[in-house]
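Heads up, one of the protein chains got dropped from this complex, but the rest are sitting where they should.
Take a look at subunit A:
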Amino acid sequence: MAPRGTKSSASATRGRGRSNTPNLTPRGGGIQKRRGDRLRIDKDGDLVMGTNATSNTNKRRGASGPNSSKPASRSRQNAILSTLTSGRGGALSARFSQPGNLRTTRASNPENCTTIKITGLKESKAANNEGGGLKDLISFVERKAPSAAKLTRSVRVKKSRLDGPFVYILATKTDGEAIMTLNNFMFAGTPLKFEVGPDVFNTNTSKESLSSEAQEAKAKLTAILQKRYNPEAKFLDLSALGDDAELKGIGAFEPGVLPEKLFKALMKICDETFKTPEAKQEAITVVSLARNALTDVQQVFSLADTFPNLKQLDLSENRIPNTKGLGRWRNKFRLLEGLLVLDNPIAVENSFGVELLKWWPWLQNVNHIQARTPEEAAAAAAEASAKRQPQPIPPAEAVYIDESGVAETFIRDLIAGYDSDRTKLSAMYYDADSVFTLNVNTHGKPSLSPDEILPWAAYIKLSRNILKITTKSGRHQRTFQGAILISELWNSLPATKHPDLETEINKYTIECRPLDHVPDPTGNSPAGVTGLNIVINGEFEEADAASGKIGKRSFTRSITLGPGRGEKQVRVVSDMLALRCFRRVAPISEVHLNIQKIQELSHVTGLTLGYSELCLGDAGYDYQAALRLFEEKKHQLPPEAFIATGT
């Protein structure tokens, strides 16, 4: 999310003749200069968001006019969005916190590089993440290797490739040694195995022969599947695969035992043959895995991913000892109606059917015995769906529309100015009508360690949280209008240090969208003009004068920019600052993984999700470190930190 704010802005402004060097120069004359040549105000007084003739034609007709600017800004928006999605290689964007880009751009010299094969990603919880969890794994490796190998420098993965159950990565010889020390480290609940692997990145010739071999194997497997498929009955017979003579010809394996890899290959072919879930469901509703010597469903787990909507499943004549053996499929097969587990040790258990009915709401028939009616199954299914967990709206990159670079210049000046010279900042962008308010959200729990919590004393009297400040006069008192009053107020607030916009951009989420009908101080456009609404979510460090503590706070700041009057080309119309306890905001790419860690930690420790998140936050989302932190602090935690037992 975040970073993308400024990163996006960088791609949006590239090609405007700006230097690619990150702006590390101290503010001062530079800002004035940039403002001079990048800021333009059009005839109607709008902040120019990329000049588009059609958007300006109707504007003068007052009230009805500005509406016409919207379609134009939409198309601009699309153009920008497409730049953003394809713009990863943009000169500036590459510099913004994307060390990973080097992976794809830099050619590698094979002599100095090591290829490492990593096993375990497929079994880990990250496997369901976008891109199979590859990105998460790589960032894990790059983050962990230096500390595991006790290095002070960083370690870089040059290339990576996901290949079935394996991940191949390429790194320099020295980095490779560091990475190898990660062998058996836990990643998303699974130990990873690292070994020096074949050089899959550089051998074009062997790759070709490999792929033709693979082609051949694939053709054979497809033929086998065809023979075992009965389209009328929608039945795929995968029974006794271990005894299949043709299969044995493809890969050597123990008689009677089916290798997981081979099964996955079969499933992959099914996925390729029936492209959509609907097509699969239409073609196959019954599968038999009888006589495969299965003791659990590990080897054939991928059946659930390929055929999630299966209705009948035959597992007869295997060696499944108890319900645990089927446990990994517990949350799969939501539509399974019939199950056969005849001639398995499990079938001797009396109560196994009861347990299975709980797992699979539509299940009605176990070992040819009707266990519940379709009506009862429907009721169970309804109950199960009522228990389904919410699916949070997934985060996407920040929307950042700022073609003219007005917002970017402002954001740089704001962050730098608020940290170093607030009087100057207020004089630059605030005028007699600009309004600033701040509010404090005191609900959050900042940290597991109470001595790291900054007090709210410096802000609380100024907080215009209108849920708390209910009188008219109280609200008026906390409204600060005009540059002079605003700068006096700011200078009374604690000193801050915001993360660097270039190197720590991932600590921010910055969104920016055009906003119609902001006031026009020149009075030429009574209906108002198009301004910009910027929303910055981020954090800053603060030294609390009263207690002498240094700590962090999270903030959300919304600023509306409009055209100024006279010398000021851009003015702040409205500035609203919301403060809350510090919580590290995870970059979008890490969100899914972090949620899994939070849930895992809650499982293991009995902490509530909120406290698990706190604990992981304190530990920088390092799972092992969070566990250690928990052990250290668990006796100091309040009772409400733990999930009540017996509920």
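Just so it is clear, a contact is a pair of C-beta atoms (placed from the backbone, for glycine too) under 8 Å apart; a residue touches a chain by one contact, two chains touch by 3 or more; residues count from 1.
The criterion applied here is as follows: contacts and distances are computed from a predicted model.
Visitor: What does the UniProt entry say the missing chain is called, choosing from "Urease accessory protein UreF", "NTF2 domain-containing protein", "Glutamate cysteine ligase" or "Trm112p-like protein"?
Guide: Protein name of the absent chain (UniProt record): "NTF2 domain-containing protein".
Visitor: Among A:199, A:516, A:590 or A:622, single out the residue that touches the unshown chain.
Guide: Hidden-chain contact among the options goes to A:516.
Visitor: I'm checking contacts with the chain that's been left out. Which of A:129, A:299, A:409 or A:612 qualifies?
Guide: Reading the full complex, the residue touching the unseen chain is A:612.
Visitor: Footprint of the hidden chain on subunit A, which residues?
Guide: Against the left-out chain, subunit A lists 1, 62-64, 66-67, 70, 77, 81, 385-386, 388-399, 432-433, 435, 437, 439-441, 443-444, 457-458, 461, 464-467, 472-473, 475-482, 485, 488-489, 491-492, 509, 511, 513, 515-519, 521, 526-528, 533, 535, 537, 546, 554, 556, 558, 560, 573-574, 576, 578, 580, 583, 585, 588, 595, 598-599, 602-603, 608-610, 612-613, 643-644, 647.
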